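Heads up, one of the protein chains got dropped from this complex, but the rest are sitting where they should.
Each chain carries a letter (A and B) given by its place in the written order, and its residues are counted from 1.
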Amino acid sequence: MFLLPSLALLVGIGLAPFFYVLLLSFHRYRLTWTDRPWEFVGLDNYRYVMNWERFWDAAWNTIVFAVGTTLLSFAVGFALALFLSQRFKGRGILRALVIIPLLIPPVSVGLMWRFILHPLLGLVPWIIKNVTGATVSFFETPAMAMFSLILIDAWEWFPFMFLVLLAGLESLPREPYEAAYVDGASRYQIFRHITLPLMRPVIAVAILLKFLISLKVYDIIYTVTTGGPGTATETLSYLIYRQTFAYFWVDRGSAMALVYEYLIILFAVLFVKYALVKARMG
Amino acid sequence: MASVRLVKVRKIFHTPRGEVTAVDDVNLEVRDGEFLVLLGPSGCGKTTTLRMIAGLETPTSGEIYIGDRLVNDLHPKDRDVAMVFQNYALYPHMRVRDIIAFPLKIRKYPQEEIERRVREVAEMLKIEHLLDRRPRELSGGEQQRVALGRAIVRRPKVFLMDEPLSNLDAKLRVVMRAELKKLQKNLGVTTIYVTHDQVEAMTMADRIAVMNKGRIVQLGTPKELFTRPANTFVAGFIGSPPMNMIECSLDEGKNLLDCGALKYRLDPDAGLTLRSKGVTEVILGIRPQHVLIERGKRPDAVAQAPIYVVEPMGTETIVNFKLGETMIRAVIPADIDVEAGEVWNIVFPRDRVYLFDKKSGELVA
Partner (left out) sequence: MNTKVVITAIVAIVVIVAAVLLLTRGGEQASTTIRLYMEDMVETAYLEKLLPEFEEQTGIKVIIEKASYEVMREKLISVFKSSEGYYDVIIVDNPWVAEFAEAGWLVPLDDFIAENPQLNVDDYLTSLWWTVGKYWKDGKVYMLPWYNYALALMYRTDLVNTPPRDWMEFYNLAKQLTDPQKDFYGVAAQARRGYKVVEEGLNYVYGFGGRVFDASLRPVINSSQAVEALLLYGRVVFETAPPGAINWEFDEAFQAAQSGKAAMMITYNWMIGALNNPEQSQTAGKWMVAPVPGGYAVLGAWGWAIPHNAPNKEAAFKFLAWVASPETEKKLALMGHAPVRKSTFLDPEVIQKYPYMKTLLEVVDNSLPIVPPVTVGEQIVHILGQYFSESLLHVKDFEEGKISEEEAKALIKQELDKAAQEIYELMKTEGYYEEQVQLPPPWGPG
């Protein structure tokens, strides 16, 4: 009995929109249609999406982006978490400083970095020019544009990785560390044989979370490259957004969103099954 | 193998509530191959002392030597000590085989050597069948053995053991006690063993260092500690049930100790010693095993009193008397029938009585 209200809420909030989108994906319908009824078209929308080269290009871009930013933000976040899990004066202030990027709205992050990377007025190109003498253009080529986006996104998200991994580090048991220390292990050996294996479940969760979040990236693409140059940085979320809200083709957008969702779910299930279970087994 | 020497070692912890002196000018020499127990109540500094020897804590002042080497600033890997932790501190993610092999692996021993040694140790500790399990699949006793295995596999100069048996159930503890002692004698490795359990200390130690409030209050063989406790602390800590301690004042003229509800006549020598040392307030100590009780009247009885409580222990019986505010315990053979309420005479044999200075707690006579 007590379950009923929460069940209703779950259905209302979680499932109703899903079924709406599912239904839409089998019809032809645009937001600008006021009087025309939905037109049933079967699998037409799906056929279109599956055969649309740009959808798969965007899928590939999304994966490249997500893998890149996940690895980069993980590397930076983990290094900082290891550093700031040690005891020393000023640690609290440094910890607070590290999470600042997380507090800046993504749209502002994009704008800010556009100017930090501005070839004539930006700080980073200025430093590079003064150190190496080379002029670097961060968005000139498709590869550079993708790299720069990854850089910006990783900057925004490394504090998230830092917080998750720091929480993991702080909750590790102390005893194995003391045991390993007395057993004669060096700092590196302790990291390699104790910290890393003990952190594996936390690392797996952090990477999974960040990867899933990265797959949905939109704000930064919108503010920094709008998917360009060409379609080099067009991700699935961006493509779907354009179809749905800029073109009002909610039918095709729905089909794309669902295909995308299936892909994500498939990935998440595989990841949980292999990485997480394996991490728990040690 | 090596001796361990502590010279004026002191450890001060800085806590939010101020400085706490955990270890206060400890001097100690552990002989090569000796089994030395650091005994004391919790918070007495024994574990901190052990951790300083292990290298987990740095002494605030003083010197620690292993063999002839000053080790204050040495990394544990250069001290060549092995430690067994109270909660075993096994690596949760490794198999037993890898846990035992770990100290050798990080020292880059050849693989065959590692395998051979692990096999030997596993055989010695009878844990060959556990080698492929992980810690959480092991019982407490099995984990204990693995922890031991990890310590002995690399044949260190010194074993450090921090209450290694305290997490085991009573029965297993008795078994492990004996095994551990035998193992230590077979290996001949200098061992420093921390415990708060005086039975463990008495049964296993070659020598015991009793610690209280950061200091070593007595160092000696178990027998010495039992028969010649240097002060009331040691006297009260060692022996079960604990020694009866009765506060008395010296009645100088009569060579008599006035202990409230009971009177104790000193032998002349003891009286002389007390007087020569100027001690008038005395704590009279006698172990319950040495208190004699008689139904019939005895001239040398210190008191005559009704039995307050009887505690049968099987092989023996503990009889409690209440004299005013003072409780006196006596241990008697189980075949003597006693009942609460019966009046008995209590006798303190003179050669079994310890006299302590009430002010300093030191043994006087």
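As a working rule, a residue touches a chain if its C-beta (ideal position, glycine included) is under 8 Å from a C-beta of that chain, and two chains touch if they have at least 3 such contacts.
Note that this is a predicted model, so its numbers are computed, not measured.
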Which visible chains touch the chain that is not shown? A
Only one of A:F65, A:F138 or A:Y177 touches the unshown chain, namely A:F138
Residue of A:F19, A:W60, A:F115 or A:Y262 in touch with the missing chain, whole complex considered: A:F115
Check the options A:Y46, A:F191 or A:Y222 and report the residue that touches the missing chain. A:Y222
Residues of chain A in contact with the chain not shown: 31-35, 111, 114-115, 117-121, 135-142, 145, 222, 224-232, 242, 245-248
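The rule is short, and it goes like this: only the chains that are shown with their structure count from here on.
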What's the distance between the Cα centroids of chain A and chain B, rounded to whole Å? 59
Complex contact set, residues of chain A against chain B: 173, 175-176, 178-186, 189, 193-194, 197-198, 200, 282
In the complex of these two chains, what residues of chain B are touching chain A? 54-56, 75-77, 81-83, 85, 87-94, 102-103, 106-107, 134, 150, 160
